[in-house]
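In this view, the complex is presented without one of its protein chains, the others remaining in place.
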Amino acid sequence: MSNIRKSLVREPIIHISRRTDIPRWHGWLIRCGGVLAGLLLSGLIIFLFFKVNPISAYGSMINGVFGEKWAGKTFYDGFAYSFAWIRDTMILLLIAVGLAPAFKMRFWNIGAEGQILVGAIAAAACMIFLGARVPSGLLLVIMAVAAVAAGAVWGLLPALAKSFWKTNETLFTLMMNYIALLLMEFFVAKWEDPPGSNSISIINRVDKTGWIPPVIEGETFGTSFLVITVLVLIFTTLMYVYLKHSKQGYEIAVVGESENTARYSGISVKKVVVRSMTLSSAICGLAGFFIVAGRDHTISDTTAGGRGFTAIIVAWLAKFNPFVMILIAAFLTFMDYGAKNIATRFNVPNDFSQIITGILLFCILGCEFFINYSVKLDFGRKGGKE
Amino acid sequence: MDQLISLFTTAVTFGTVIMYGAMGEILTEKSGNLNLGVPGIMYIGGIAGLIGSFFYENGNPNAIPFVGMLIALVCAFAAAALAGLLYSFLTITLRANQNVTGLTLTIFGAGFANYFGGSLNTMAGGVGQISVALTSGVFRYSVPALKTIPVAGQLFFSYGYMVYLAIILAIVLNWVISRTSVGLNLRAVGENAATADAAGINVTRYKYLATCIGAGISGLGGLYYVMDYIKGTWANDGNIEALGWLAVALVIFATWKSVRAIWGAYLFGALYWLYNFVPSFIELLNNTFGWSIPPMTRAMQQIIQMLPYVVTIIVLLFVSFRKRKEDQPPASLGIPYFREER
Partner (left out) sequence: MESTIQFNSGAPAVQMIDITKTFGTVVANNKVSLEIRRGEILSLLGENGSGKTTLMNMLSGIYYPDSGTIMVDGRPVSIRSPKDAFDLRIGMIHQHFKLVDVLTAAENIILGLNEKFVLDLKNVRKTVEEICGRYGFTVDPNKKVYNMSVSEKQTLEIVKVLYRGADILILDEPTAVLTPQETQKLFAVMRNMKEDGKSIVIITHKLHEVMEISDRVAVLRKGEYIGDIATKDTDPQQLTDMMVGRAVSLNIDRPDPVNPVRRLTVTGLTVIDDDGVKKLHNVSFAAMGGEILGVAGISGSGQKELLEAIAGLRIIESGDITYYEPHTGKAVSLLGMNPRDIKRLGVRLAFVPEDRLGMGLVGSMDLADNMMLKSYKKGRLPLTERKSPKQLAEKVVQDLEVVTPSISTPVRKLSGGNVQKVLVGREVEGDPTLLLSAYAVRGLDINTSYTIYRLMTEQKQRGAAVVYVGEDLDVLLELADRILVLCSGQVSGIVDARTTTKEEVGLLMTHLGAMQTEPADDKEVEA
């Protein structure tokens, strides 16, 4: 008898069940734990690779971003890295904010990368062809409108296919990225400057038409990042209000939860899908404009530079809350800058930052599990003994 | 004629990289996991194989080429499968979102490979200085007697063994998926995990295995690119990533059937390189018919390179429009499974 019992009685040791209710602060505590685990792991890697104390490495990251070059430089130069960090945070944030309405609707817009690129192409086209004819202020408006329109068109196609034929939007938007990238290479070849370089040098270098102007005139780095920051933060707030308090935001939430409920309540699902996705991709297009007018002042195949993909992760981790996105975008950009700083210091490839970013994200993604599920270890009834 | 042969061989070589990536992803997606980390996995496979053979060749004065090849193969497969394991652990056990995890894996893989590729370059004394000539030679070896057969030799026998391995693998994979009990169970897991579970299939094990083996196969694509296509060195040119996304596209194009991925891969390869052959084609037309088609600009090349993606979108639209059950993506693609969900 006891033999039979031993062979037949096997009790599961790990019980996993979905948490029904968890205090919000508890969730954030777990997320902080995930970040911490990521930092520890990255620290370990930094230690293994470079044999430096991770704490001093993180210290030098902070220094790198917040003005190691402070001493002996002019005020703005001293803060150049911080400016760049804030500016890049804002650009990443804007893309994530743009993705929010699509994701909240459970529409997987993986195509931000492409939407940024077409937006950038449209903005650059305006700069190149209207630069000499239109005053800078007006040109900026035209560029923004063109970028928004181009991004919108790029998102409209998968949205239409999704709403009429239920075409898989993840795969469709993914393909659109590469078409956009090749379109970018097409225009780079077409508008190349100087001829034969297969690249476009800084557009309107001399008169700076179509550049977002610095707030304080005359400084060398350019406080133009302030304009971007203010505009993006306004957008973030607007998106928060839009998703949380507007009628259209309500519709998005209902469609995302259940299409049947949406139809029941008289919402036209097709209309909401097309409208929200167009809005989403239009904002990504606008981010392309910001990159061209406020950051790169040119276009190339690295204009989007993977931001469209990183922003997906930002939006997802923030659970589509635009304000939380600020924190995550700032953190990821900071780590990216910091890791690049370390890479420069130790004369290793810049790709090091992607490894660090990857590790951090894996940890944060993994920790979500402990927010949604509770794990109970059951050692008491192990094996066949009772 | 030479041009056509050349297009064909380029298409086959290039297509083989994509084919490995796509076959791995087909296996993965059949289990219901949409792994957008394919480019990252191909990167990891490529660099792991290179590192393995580099250290073997450089640390061993009497290195045997064949052993180097085996080491490269095993390293590439194992490292890529390990990346698949990471993805599986996060998405299957920890139920993280598949899209987000896959994209993170692509970021990580690209960084990982280019970091070590760059370090390896430095170690070897500069870009392009990495030499695993012996190993790469095995990868590129083709039987001289066959290769020298006019035309047919060029067309069919001028490649390294991995080209033929890919075809065999595609056929075997197709057979396993459609004709064996393991394949049947796998299809059931990807279509409807709850049903598979109720039928006594260990869903978690199938998902893990399919994803890890699939990742391993995808990783071989990266290895083939490194060893054969760029002849055993490392180039930080983003090509592997582009090929990785083409592999994801090919899965859709082949409607999740590995045999269709064979000619699909060659077609993609041909479309990708078509621009190289358009100028001589135009010349031919102009000479023969006395037309005056202007020569192709560099910009136009990019438009032609778009074709694989455009064709994939058309296939995607067509499949969703026609709604034929057999051509649809696995029904639970991208959806996690948790048994006691209630």
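Just so it is clear, A and B label the chains in written order, and each chain counts residues from 1 on its own.
Here is the rule we go by: contacts are C-beta pairs under 8 Å (C-beta built on N, C-alpha and C of every residue); 3 or more make two chains touch, one makes a residue touch a chain.
The structure displayed is predicted, hence computed values, not measured ones.
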Contacts of the hidden chain among displayed chains: A, B
Residue, one of B:R187, B:K207 or B:K257, that touches the chain absent here: B:R187
Chain not shown: contacting residue from B:A80, B:L173 or B:I201: B:I201
Touch criterion as defined above, residue of A:N53, A:N198, A:T237 or A:T261 at the omitted chain: A:T261
Chain not shown, touching residues in chain B: 179-182, 184-185, 187-188, 191-192, 194-202, 325-326, 328, 331, 339-340, 342
Residues belonging to chain A that touch the chain removed from view: 4-5, 8-12, 17-18, 20-21, 241, 245-248, 250-251, 253-254, 257-258, 260-261, 263-268
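Just so it is clear, only the chains that are shown with their structure count from here on.
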Geometric centre distance via CA averages, chain B-chain A, whole Å: 27
List of chain B residues in touch with chain A within their complex: 34, 36, 86, 89-90, 93-97, 99-101, 103-115, 117-119, 236, 242, 245-246, 248-249, 252, 297-303, 305-306, 309-310, 312-313, 316-317, 320-321, 329, 334, 338, 340-341
Touch list for chain A against partner chain B, complex: 16-18, 108, 110, 161, 165-168, 170-172, 174-179, 182-183, 185-187, 189-190, 198, 306, 309-310, 312-313, 316-317, 348-349, 351-355, 357-359, 361-362, 365-366, 368-369, 372-373
